[in-house]
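A single protein chain has been omitted; all remaining protein chains appear in their positions.
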Amino acid sequence: MAECHPVGFRWVMKAKERGAILIHVDPRYTRTSAVADLHVPIRAGTDIAFLGGLVRYVLEHERDFREYVVRYTNAATIISEAFRDTEDLDGLFSGFADGHYDPTSWQYEGIPIVPAAGHKEVVAQLGAGKREDHELDRVVNEHRDETLQHPRCVYQILRRHVSRYTPEMVSRICGIPEEQFLRVARALCDNSGRDRTSAICYAVGWTQHSVGVQYIRTAAILQLLLGNIGRPGGGIMALRGHASIQGSTDIPTLFDLLPGYLPMPHAEHSRDLGAYLRSHRSASGWWSEMPKYMVSLLKAWFGDAATKDNEYLFGRLPHLTGSHSHLQTIADMADGKVAGYFVIGENPVVGTVDGALQRKGLRELDWLVVRDFAPTETAEFWRVAPEIDRGEIRPEDIATEVFFFPAATHTEKDGTFTNTQRLLQWHHKAIEPPGDARSDLWFAYHLGRRLKQRYAGTTGERDLAIRALTWDYPTEGAHEEPSADAVLREINGYEVATGRLVDGFTELTDDGSTACGCWIYSGCYRKGVNQTARRKSRTEQSWVAPEWGWSWPANRRLLYNRASAAPDGTPWSERKRYVWWDPGQQRWIGHDVPDFFADRPPGYRPSGDARGLATIPGDAPFIMQSDGRGWLFAPSGIVDGPLPTHYEPQESVIENQLYGQQCNPAREQWVRRDSPYHMAARDRRFPYVLTTFRLTEQHTAGAMSRWLSWLSELQPELFCEVSPELAAERGLVHGGWATLSTARAEIECRVLVTRRVRPLHLDGQVVHQIGVPYHWGGVGRVRGDVANDLFPIHADPNVHIPESKVCTAQIVAGRRSQGRTAVIDGPTAIGGPDPGPDAVHRRDRPGISADTAPRKLEET
Amino acid sequence: MRRPTPPTPDDGRNLDVAVALQLGEGAQQRVDTPESAWPVPPEAAPTPGEVPSETYYDLPVVKAPPWRWYIPAYFYAGGVAGAAATLGGALELVATTRPELRLAHRLHWISMLGEAAGAALLIADLGRPARFHHMLRVIRPTSPMNVGTWILSTAGATSGLSALARLRGRRPPGLVLAANVVAGSLLSTYTGVLVGNTAVPIWKVTRRRLPLWFAATSAAALGSLLQLSGGATRATRVYTAAAKVAELVGAHAIERAAREVAIDAPLREGHAGRLWRSSRWLGVASLVTTLLPWGGRTRDVIAGALGTASSVLARFAIHEAGKASAADPRATFDPQRRGAIT
Partner (left out) sequence: MTTTLGFFTDTTLCIGCKACEVACKQWNQLPDDGFHLTGMSYDNTVALGASTWRHVTFAERALDGDPTNGARIAWKMMSDVCKHCERAGCLEACPTGAILQTEHGSIYIQPDVCNGCGYCVPACPFGVVARREDDGRAWKCTLCYDRLQGQLEPACAKACPTDSIQFGPLDELRARAEARVELLRVRGLDAHLYGEDGEAQPGTGGLHAFFLLADEPEVYNLPPAPAVPTHGAGRSWLAAVAGAAGLAALAFGSVLLSRD
């Protein structure tokens, strides 16, 4: 965090000065470790085993915050008899078939489907939402055992599930010495409970894995057991990758989401608005209000053309026909199925995995539009690329038409940033963008305006969406810059008839009388004041500082903060007082906006015929869930299991020590000849674990930092970090060159030999890890090879995030040869005919010989 | 308000000409190539990943002066000039014979030439030569360079006045002559203070001996010059021989002072070591040749040539030794650790 979020880390340092213990878990000792109390080196890709070990420790030593667990989580809930755990099925849960899970057997006993909040099953199309026959109108009345003794209660299932994640097993899988593991466990337990809380902060080291979502789930389980969720100084903080990417997912650029995490409709399963709403809303909890959010969104987009009769033009929204994720699109592009591509503020040939496949995809496009500050490697793919350097591809053979639009920077436009803690902050335009540079808002607006002009005279049904779009944003200035302020007002939401801005999403309706661009942002312009532009100094307000910017939802700074009070509404302790029930005022009050119904007393219990929001009891903090509880066990909403399980990464140096099931059985793969996987543990060809990292001095794919001299001189060249032991083993010279190769590609980089990287001892073998920063590419003041070219294209099945944090690799001293070919159509490591010992490989991989045949291949 | 400096392309600042005003403190820096400010040779091999426990990657702690060859050359020219002014002034003050007077006049010409050359060399070494006169903006006793500028100016001025007087056939006023002697003698020795008044370890530790050594070697240099130019008298022979002995003693004293704190490596090894040792051997050879009872003019010329070479090399040697000493972090750290240098 010190490396990637140094300004945010300021607060971690302040916490440290006030006595907080800082534990840093990372394959490498970084600048965060330098100021941490404890650095825990871990094998990349094994955090579930580590966290699972912590869960087991908490359970075995009964260090969980019992009252919190019993009352606020679904620990006491009893699960269906049909459920089978990974312990029963050697790494699989019940319901696995044809590469997918059917979650029916995971449900709460007696309830056919338990909907999750904001679920969006697109690819898997399973879990709550697909079936239209589940009973939505009942309060979730799960069977519970508050003594936590029932063998099928979540608590016992969880205990059994993690029973083998002993400290010794953690050491064997993760390479963490037992003593160190126990220190972490003790520190966490000692600092959780009524009087103390602990926080977990994570970033892409957790998410960029084929089990990324399950990593977060494990952390959530741990924090729920320790009673840290919804409490000050506790919780889980997701540190996002760069400025306003949180906003980018809130008002989304994700294919399967609509603004506010509403699910994108699916062509087959959401044929009409009714079906869609039935699929996705829940009977109880806040998500029961979902129709209001959806209808208001449609009203915002289509204005007067959207009426009840035409289902608010729901049918004219693009519907999904499958996965349109970034990785799937790349695969489709490489297969020639995509005609055009907009790349806005992103540099995928450097920032995403398997650059060779990305570039191949770009070569197949008819047209490409890139918007950025400077021509990035993505914009220049047609003349700056390893394939072109090697002479395999010639620019004149590429037919893609490339358009480059220079982009305005954040000082040259109005708008908001949404930070990782859901905080919206308005930024003001200070200067006109130079030359042809324009903001993204300008681009989108004028593109839409021109499309509307073009479609104005059409009559076809399918063109209705464009014709109906409300596009009447005021523009100003010589460039006709659309007003970001007007957009923010629309996002806030308003009454259609009067134009009055709503105070929050509670005022939204599902009858078309309100419009709202993003329900979770509703309230950001309440009372006609741009709440996001507020800048009251923290010295002039409480420590929560609610008057600096605006946080969604409804300016709550801490989600689920009802959990900071006991079931009876009193704070768990004076020290951790945050939000509490005031019997005098008959309201919830506190340091923050209570994340609960302001006037619902702790003792409230819903009657049998309660519906929607009324079904949430006064002691259920997790109001987004249908049962109002934090889910230790997730009966729906996650496609690869209700509980997190340690699986090895796709490319691993060692077998799964726990199960026969090596990898996540539900993970997304693209088995392609032009992008092979290396799935052979203990293979001498690629015996090392490779991971990527970031440096403070450079930023993501380098478009924003490698053009600046002041940053480039701080970290001018691509390098890899290796331990002295690995350097000795491979003859690597500090400051010299090395060639890193994987099954897909090869790069060269300088070598930093450092004790900050250490070899790990697991299960009788020494495992070396290599770290490489991914900031470099072929254009800019400082240039280098693209590290992400090395990584394979496969992903987490829930959110389609690629596993770009771990793969197997080889390292050889010296620069890469200039004439090596890329994998164009070489053999894959799985399946494929055996080429025989004398076959000439198109891809000249180092260290290959006939007797290093893979020993363990993936079964499924 | 300072006027903005017009930005130049590729000057390492990446400022957009259309919107940037270069008003920063560093904006006035003229940049031909950004690379030129890189503090170590780029090819320098990196040390292993761990910091050696004694130093910071063997990087220098202090910086050597950025002087070029002009400065050691100045040490020679100025030293000779000062010694010549002293000897010439002494001769003139107590001259009784015509030959003595003629010798005095010759010495004064040497002195004036040396001062002029010295001034030119100093100005040439400046980063901004056109601003040379800024040296005389202040009188700053803490700065040997400033004091030295005044000394040089005084010596030059009095030499000039004396020359004017003689051109008109008159004897220069006694005060001018005396001032010339004083300034001249200090001209040859202040450079020792200049060099010693720095953080360069080997110079700092020998700072009390350097001025004496500079005096001796200036006299020896003058003596060698006189041997080369001919017209030797008994006085000059005595002067030369004594000076050369003093020079060798002084050099030895410098080595000892440096060795006492174990930072004398530059005088023994490397480029500076070679120069220093060559200078010393040439000096010995020159002294021996000088003392030979026979040989006449040939002997004088050989001795003079050897001595001049020795004197010139000595200046360059002490300069190079300073650079090498500054580049060695241990030379700064170790004596300070031991409390050896205050």
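Per-chain numbering from 1; labels A and B assigned in written order.
Here is the rule we use: a contact is a pair of C-beta atoms (placed from the backbone, for glycine too) under 8 Å apart; a residue touches a chain by one contact, two chains touch by 3 or more.
All figures in this text were calculated on a predicted structure; none of them were measured in a lab.
Novice: Which candidate, B:T189, B:T290 or B:S310, sits in contact with the chain we can't see?
Specialist: B:T189
Novice: For chain A, which residues reach the chain that was dropped from this view?
Specialist: 2-3, 6-7, 9-10, 13, 29, 31-41, 177, 180, 183, 695-697, 709-717, 719, 734-735, 750, 752, 754-756, 758, 781-782
Novice: For chain B, which positions touch the chain that isn't shown here?
Specialist: On the chain B side, contact with the omitted chain comes from 11-13, 15, 22-40, 42, 44, 46-47, 49-51, 53-57, 59-67, 82-83, 86-87, 89-91, 94, 96, 100, 125-129, 131-132, 134-135, 137-138, 140, 142-146, 148-149, 181-182, 185-186, 188-190, 192-194, 196-200, 203-204, 207-212, 214-216, 218-219, 233-236, 238-239, 242-243, 246, 322, 326, 329, 332-333, 336-337, 339, 341-342.
Definition applied: only the chains that are shown with their structure count from here on.
Novice: How many Å are there between the centre of chain A and the centre of chain B, using C-alpha atoms for each centre?
Specialist: About 68 Å separates the centre of chain A from that of chain B.
Novice: Looking at the complex, which residues from chain B come into contact with chain A?
Specialist: Chain B reaches chain A through residues 12-14, 16, 18-19, 34, 45-50.
Novice: Of all residues in chain A, which touch chain B in the complex?
Specialist: 431, 434, 707-710, 724, 734-735, 752-755
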